[in-house]
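Note that one protein chain of the assembly has been removed; the remaining protein chains are unaltered in position.
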Amino acid sequence: MAVVNDIIIQALQMLLVVAVAPGLTGFVRWVKARLLRRRGPSLLQPYRDLYRLLRKEVVLAESSSWLFRAVPYMTFTAIWVAAALIPTFATGTMFSWSADMIAIVALLGTARFFLALAGLDVGTSFGGIGSSREMMIASVAEPAMLMAVFTLSLLAGSTQLSSVAHFMLTQHVGLRISLGLVLVALLIVAVAENARIPVDNPATHLELTMVHEAMVLEYSGRHLAMIEAAAFLKLLLYASLLACVFLPWGTAAVGDGPVAYGIGIVAYLAKLTIAGGLLAVFETSIAKMRVFRVPEFLGAALMLGLLGTLLLFVSRSL
Amino acid sequence: MALTLILACIAALFLLAPVAITIRAGAVARPVVYGLSATACSILLIAAAPTLLGGDTLVQILPLGIPWIGAHLRLDALAAFFLVVVNLGGAIASLYAIGYGRHEAAPERVLPFIPAFLAAMNLVVIADDAFVFLFAWELMSLTSWALVMTDHRDGGSRHAGYVYLVMASFGTLCLLLAFGLLAGSHGGYSFTTMRLSTLATGLQPVLLLLVLLGAGSKAGIVPLHVWLPLAHPAAPSHVSALMSGVMTKVAVYGLIRIVFDLAGPTAWWWSIVVLVVGAITAVLGVLYALMQHDLKRLLAYHTVENIGIIYIGLGLALAFQANQMAFGAALALTAALFHVLNHSLFKSLLFLGTGAVLTATGHRDMERLGGLIHRMPVTALTFLIGCAAISALPPLNGFVSEWLTFQAILLSPALPQWGLKFLVPAVGASLALSAALAAACFVKAFGVTFLGRPRSPEAAVAREVDVFSTGTMIGLAVLCLLAGVLPGLIVDALSHAVAELAGGTRLPPQSTLPWLSLIPVSAARSSYNGLLLLIFIVCTASLIAVAVHRFASRAVRRAAAWDCGFPDASPATQYTAGSFAQPIRRVFGRLAFRASERVEMPEPGRLEAARLHVKVHDLIWQWLFVPIAKAVNVASIRLNRLQFLTIRSYLGLVFAVLVILLAGLALWQ
Amino acid sequence: MHAFATILGDDKAVLQPDHRPWPRYQVDEAAWIRAAHAMRNGVCTLVGYWGEAKQVHLALATASYDALCVLSLACPEGHFPSIALVHLPAARLERTIADLFHLRARGAADLRPWLDHGRWAAGVGAAPAGSAYAFLPVEGESLHQIPVGPVHAGIIEPGHFRFTACGETVVRLEERLGYVHKGIERLMAGASLAKAARLAGRISGDSTVAYAIAFAGAIEAATATRVPPRAQWLRGLMAELERIANHLGDIGAICNDAAFSVMLAHCGLLREQVLRAAEACFGHRLMMDRVVPGGVATDLTDAGAVHIEALIGEIRRCLPPLISLYDNAASLQDRTVGTGFLRPELATRFGCGGVVGRASGRAIDVRRRPSYPPYDQLAFDVPVLMQGDVNARVWIRIREVECSLALMTQMLRRLPAGPLATTIAAGDNAGSPQEGMALVEGFRGDILVWVRLNPDGSIDRCHPRDPSWFQWPLLETVIDGNIVADFPLCNKSFNCSYSGHDL
Partner (left out) sequence: MDAGSCNGCELEIHALNNIVYDLERFGLRFVASPRHADVLLVTGPVTVNMREALQRTYDATPAPKWVVAVGDCALDGGVFAGSYAVVGGVAKVVPVDLHIPGCPPTPQQLLSGLLALLQTTS
């Protein structure tokens, strides 16, 4: 019975993230439009876009290989699995102990690895630009993320997200310098990894400045739908991660019962709304940076993460 | 019994060398020699397994070598583990070579040396006295040097061979001196005596320096790595696989054997040295690798990076051990040994894949490859798995050993020394950095070689390679996957070797855990389950694929790649390896290589060629080896003068030396 | 006259009658080559260079634009000495002459076709059909090419850019234009005045007013027609409206290329208000076909004048906060300052006009000199900067919007009454064909139109020369020292015309 219950909660968790992810992106776009005094697209637009793309035919480049066709599914799966491992409305779900935060970072790395390969597969220069820039950014972003993860793990004494979330709810936390550093580092990484301004422009129409878009320029139809959905999920993943660690309130634990789950879901959606709104405000107020400023920007995140870890090595109370 | 069998096999391998010389008729010799080598390696592998899995330590003394000492041989769990690594690599490389060797231009320059090389590596591992160890070590160097010189007409190969020979001799000399220190004034050259004697504190730094110079130079730690990217690629590909995948591991074995086993208790600052060396090696190795566009050199530099990762694990183990934190030491050692196994698997796989590409196209310069995934599907798939594994992507094996290393790092705030408190986070950051850069490097390696469009006519007509080659590559790829999804089994298999080194402490048994999870410390702290992750990923992916294919449009149309409406079939319009790495070179290379770019752009309307000049400096070569070479040169010219002195001057010199020696002796007393 | 005396030499040059307002001389090859050297030495500036059946023409200005003239060289053999051999900015014009008129420039280094892609019907172009275009060589290790266009990701006109780069470092950029070549010059030949005026208004849709004024100006010069003052002032008003609309659009678009969408939103709104005002006052958002030879087609009502006054007030109110937004966004300044630097001496050598030239210290504005009505009676500034980067080009645009607002206020206040147009009296001197030339400052720079009328009043030959001819080549060089990702900013800050260039 408990196992069935576990499976149901886990499945619910997975379905929830997939269902909510396009909505979060839609919400961010909507808030951005409102900030520019536009009416903006409907919140449901990302869902419609996905549906529309799924109904379209796929145009494959002649020089593309099986890898090109497999990557959308691989990327989506890796990100979905990673997103499903992050506690959203309930902690301690069934699979959460099969991989910890380090594995989540690595799963995102897997998704990126294959997407970058897909960018190179067709053999166009834009795909190469995208892949090359993406890997350059990732080569700093990933260590920065890992250092942030280290800091959290050292604080909570665990690399398991559920344990971290539980720890953050306890009285031992308090205001710590290291936590503040981690928050900033994670925010920077989240912005970079989700191809948002100022690192990339999700709405750009300039082939030469794109990062993420350049890699997927060749994709169409259902493949593009999978890639877009993966991008939505990734944004949600980072929002959930930040919410889980820094706003752990209201999260249910497995076995708490339906009411707690309900509260958990409502709290989760509220947290996402806050995250999405903040992202939109931030993006509207800043220009995209030069490509070679990005490593400096992320290098700051890496340093912050490292500093956080260092502080904890020196004293558990910092 | 097992040790006798092992010795017999080693002897058989040694005997195979002269046999190979006698049956020079190529067509027969190749399958015979490689087939017998593979068989011998397999037997060695099986013979070593019981000891690895907890069997008894076996000892044997043969009446060989120096008459009054004999040859001491010993098979403990650590040696057994390295025997497994050596012979797994050896067997697979030999099998591969049955097919690959067909394209050898001069088989007589390869065939005799391979079995001898394999035998020498085996002998290093089971040696139990300094004489056998050094003899085998030197033999290993010489046979591999001969293999590096296979293509001796090529100037590059000759240069590589020269540098390798110098570095190898230097390394052996250092090891000889190290053993001299360990043996002490009693002169007990068997390892058993060395274990019992302790080293004077004052000599500890000297010993560490000598071991790092001796074993480290063979493993390729920075700054002693310079020979490695020259020598490994120069040899035939299966030999490259052996040198990179296996021989560097024997070098790691040498370090472990001396530092953890023979040297006795070590001071905590040893760990600092090893950690710093490891971190620098890891980051610089991968940065160097990123700058390469010769596939084999890229892989060779990557070996440098992985040695760095292993050293980080060993350094952590030393730190824990010096502070009596046996559990941490066990975890760090497990991580390091796991990475030894992993690296031997995926690096062999990648070198064999490169060999296949070389066979099929004649190129190992990535700028002349491309699009091979269409023409060499098996090689491409297995190479991709190797790339994913070496980039530490879950659920493959590379991730597990890095994960274990990270777990060990997370245990280290408890270390009392301030130096370590500051150093370990930085080491963790460099490990993370090198992992991320490795991913970039292998996106480049796979993407430029196998994806896109062919950049040369040879790449456009490449054909898949023979069954032996593809078969061995598939085998290695499967092993990479298995080691990734069943890490618990491997951790358990390593536990005896780890326990030997970490004073009896080992990780809790893993294979009894539900779902074959990996829980090194405690479930609340960290757990990883590669199997479940794999099942999870496979199920989800198939579910999505089925759902999408069921509900979405299934129409597929092939069309030209989107070219902005300007059709240009030239492969020059795709990214090159150099271009791919340029942003990273720009970010990290200024510091690491003093890389600079200068563009000469003619004024608009002028028809002259625009030019790009890129300067990348190998600072270590420039600042360390060039001055040393110069100094040696100058010194030898000076010494040369001594040949032309008068009798009186000679007598005067002898007298002066005598006086100095006597004075020194007097002061010493 | 004596400004060009050294070029013209003794008395071999023959002054052609009926070429207004500046003289045209029939010259020999020696004078032709002297002209090339004069341009290279910076004594003169190349203003126009075009061909016809058996003749090539060269329009020159003194360095300060206080005197202009046209040199014509007959080339019955089908070839003429290359100017580009001496003075590189002429290269593309020379290649165009070869494409369109099969006249070969002797000694020219670059013989590749320019506008002709080898696709036109047999005999029209000079390029062999189906031949691949040879891009210029680049040397270095691990280079790759990035072909961009003609179909772009954004909503821009078609053109092909070929980057040769190593990763992000651009080693060479080469343009390949001609995609929008519509054969306007040939369509003009023989066209009636009305048809030709419609065509002239569609050479470049963003500068339709400027082109229409230039075309009308050339026709009026050729026929010595006196345009009623009110028409001249209304033309000025329209031209300034057009300039403001385009500059606002450009400022927003440049910022948007740095993903700073707030500026685009605000500038887009202002631009829309300008276009709506244009529609309310002149009946067309872009004011196409409102300027006709002889005058203007629409009058400005009093309500219209009030509307424009209100618009000026609105822009004056909205602009300062936008300027400070631009100036204070550090992330944006980081992208624009120092990016896409154009050396002032290159701008001068190429005779690069407009915003691009003025941002690189070239203080040339044909409204000021040689000037034309109504600007000869108005007071205004010509903002000039020396920095030559994207930031400078943005600032010049901002300053020019302010200048235009001041100009419009003056024009509205002093708008004379009177008729809107007079008829063009063509063909009354049956002797020699009437020829006219006009130089008008569009928002991109100086537009040159040269016409020759048939005796029946139809067009014999019309050559419009867009300012972009002298800006496109410079775009290739400003990328030096910048990375691939900075090109869109450079490109947008130049905002050269494709349609006006390709014709």
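Each chain gets a letter, A, B and C, in the order it is written, and its residues are counted from 1.
The criterion applied here is as follows: contacts are C-beta pairs under 8 Å (C-beta built on N, C-alpha and C of every residue); 3 or more make two chains touch, one makes a residue touch a chain.
Remember, it's a predicted structure, so these values are computed and weren't measured experimentally.
Within the entire complex, contacts from the absent chain reach the displayed chains A, B, C.
Only one residue from C:V124, C:A224, C:A280 or C:L415 touches the chain missing from this view: C:V124. The chain not shown here is touched by just one of C:R34, C:H57, C:H144 or C:H181, and that residue is C:H181. Residue C:I203 is the one among C:I203, C:L234, C:I251 or C:C462 that touches the chain missing from this view. Across C:A63, C:V151, C:A224 or C:L378, the single residue that touches the chain missing here is C:V151. In the complete assembly, the contact with the undisplayed chain comes from C:R285, out of C:R285, C:R343 or C:R368. For chain C, the residues touching the chain absent from view are 117, 119-121, 124, 150-151, 153-158, 178-184, 186-187, 195, 198-199, 202-206, 208, 249, 264-265, 268-269, 271-272, 275, 279, 285-286, 288, 497-499. Against the chain not displayed here, chain A makes contact via residues 29, 33, 36-42, 45, 48-49, 52, 55-59, 203-205, 207, 210, 213, 217-221, 224. Although one chain is hidden here, its contacts on chain B can still be listed: residues 555, 557, 559-560, 562-563, 565-567.
Definition applied: only the chains that are shown with their structure count from here on.
Chain A and chain C have centres, each the mean of its CA atoms, that are 48 Å apart. If you average the CA atoms of chain A and of chain B, the two centres end up 35 Å from each other. Multi-chain contact residues of chain C, defined as those touching 2 or more other chains: 144-148, 152, 167-168. Residue positions 563-564, 573-575, 579-583, 586 of chain B are each in touch with at least two other chains. Listing the residues of chain A that touch chain B in their complex gives 54-67, 73-74, 76-78, 80-81, 95, 97-100, 102-103, 106-107, 109-110, 112-113, 116-117, 119-125, 127-129, 131-133, 135-136, 138-143, 146-147, 150, 153-154, 157-160, 163, 207, 217-218, 221-222, 225-226, 291-292, 295, 302, 305-306, 309-310, 312-314, 316.
Put simply, chain B touches chain C in their complex at residues 293, 367, 563-566, 568, 570, 572-583, 585-586, 597, 599, 601, 603-614.
Across the interface of their complex, chain A is touched by residues 370-371, 373-374, 380, 384, 388, 391-394, 399, 403, 406-407, 409-410, 412-413, 421-422, 424-426, 428-429, 432-433, 435-437, 439-440, 442-444, 446-448, 451-453, 515, 517, 523-529, 532-533, 536-537, 540-541, 544-545, 548, 551-553, 555-564, 571, 573-575, 579-584, 586-587 of chain B.
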